[in-house]
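Each remark here refers to the structure printed beneath this line.
Apart from one protein chain that is not included, each protein chain of the complex appears where it belongs.
So, chain A:
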């Protein structure tokens, strides 16, 4: 009896309070469930995208495999199917021939690109900040910029020989220009409000340059560097094709001389992979280093 009345009184009294608390915990539970479902949905979409990407690659390989095998109109010597290319690739990889060539190419590209970054950013900063320097250097820099870099390959070989010097110089020369021009534009167009804020807060020339101008111009500089990466790959190939003793493009040109299309195709895939990975690494690095950049504008 007592228990029953207690119970009845209890439920009668606590029902409103209880249901309010329930609603609160319900809504918390609902929010948690909603969040989980949302995350599940995002994950599923990401998986699906990856799956479709892989499917695309597999489809491409399947068509490539099928065409030289089935078609009588394609000479399999001129277009070997991927299985043949792969059979060539594995021993070349294990023998260390391919890694050595990759290393040689990467070293040249990195060195040339590094030189171009240092000189290009410096030149861009100086020409944008010092009016006199800008007007003096303008015709020369723009004149040289208009010459397609590849036209300098023979001259570079004459000047620097067929050793490492000519390759590095070509890569540096070619990627210098996009880096210089974008740095110049980025620095020239730093919003006046930034410069004025810095001046009002007592910043001197050097502090303004390092703490305000450079970071404000960074998005443009990074765009130039990204373009520089692409250009340096082009010039790397041009330089190696014009005469080298190692390197991925050199490997391709020996493949050409020996009429080994499979080796040439290996070179192409490697170069494509370089470009792709370099670009992705660059973007990932920017996201890590400059959290304000990707979402700022």
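We take it that contacts are C-beta pairs under 8 Å (C-beta built on N, C-alpha and C of every residue); 3 or more make two chains touch, one makes a residue touch a chain; residues count from 1.
We take it that contacts and distances are computed from a predicted model.
Of the names listed as "Cytochrome bc1 complex Rieske iron-sulfur subunit", "Response regulatory domain-containing protein", "Putative tricarboxylic transport membrane protein" or "ABC transporter ATP-binding protein", the one that matches the UniProt record for the absent chain is "ABC transporter ATP-binding protein". Within the full complex, the residue among A:118, A:211 or A:284 touching the omitted chain is A:211.
The chain not shown here touches chain A at positions 191, 193-194, 196-204, 207, 211-212, 215-216, 218, 290-293, 295-296.
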